[in-house]
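The complex is shown incomplete by one protein chain, all other protein chains being positioned as in the whole.
So, chain A:
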Amino acid sequence: MGGFLRQLVYWLPAGIALTDTVVSVLLVDGQSMWPTLNEDPYFADLVLVEKISYKWNHKYQRGDVAVLWAPDQPHQQLVKRIIALEHDIVWDSDRGKPTKIPQGQCWLEGDNPEASGDSRNMYGPVHLGLLEGRVTHVIWPPWRISSVRRWYPADRLIVEDSGGARALKDHEGI
């Protein structure tokens, strides 16, 4: 028993380092990402979150499902989808007007607009530095095991930063 405990204490820093910098799991709470996450009303999804894209590469992509720290509550984590990145112009459906995303920020929305507090109704553009990791897979319960794909609604983006005005098209599964 003492040997096991000592092993645990020995590997605790490595466990913390691993979950902070490489990959961790998260139990998703709430319906804001329904039906992508927590589709089953009786079982919360357990998801795999990879930290390499954001923390090492600083590569943020439209359509990512991201885990982030809430701007108004520094100890609260949220799971939302990146709809637009810095310099994009996004259609703010709550205010009914286009919004340009400042440098270093992004626009996030939950897949379930009625049950989601996000950039539209609560936060506005969110700092990219708050993004903690990217959800790649649902790993529990067993019948929900699947990969979480990159997708974003084409009707929301007016102008994508790369290369000026572009005709809207459906982006799915990129």
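Please note the rule applied: a contact is a pair of C-beta atoms (placed from the backbone, for glycine too) under 8 Å apart; a residue touches a chain by one contact, two chains touch by 3 or more; residues count from 1.
To be clear about the criterion, contacts and distances are computed from a predicted model.
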Matching the hidden chain's UniProt record against "Carboxypeptidase A1", "Golgin A7 family member B", "Peptidase S26 domain-containing protein" or "4'-phosphopantetheine phosphatase" returns "Peptidase S26 domain-containing protein"
Missing-chain contact among A:R6, A:H58 or A:R95 belongs to A:H58
Given A:A70, A:I89, A:I139 or A:V159, the correct residue touching the omitted chain is A:A70
Omitted-chain footprint on chain A covers residues 10-11, 13-18, 20-21, 58, 69-74, 102-105, 127-131
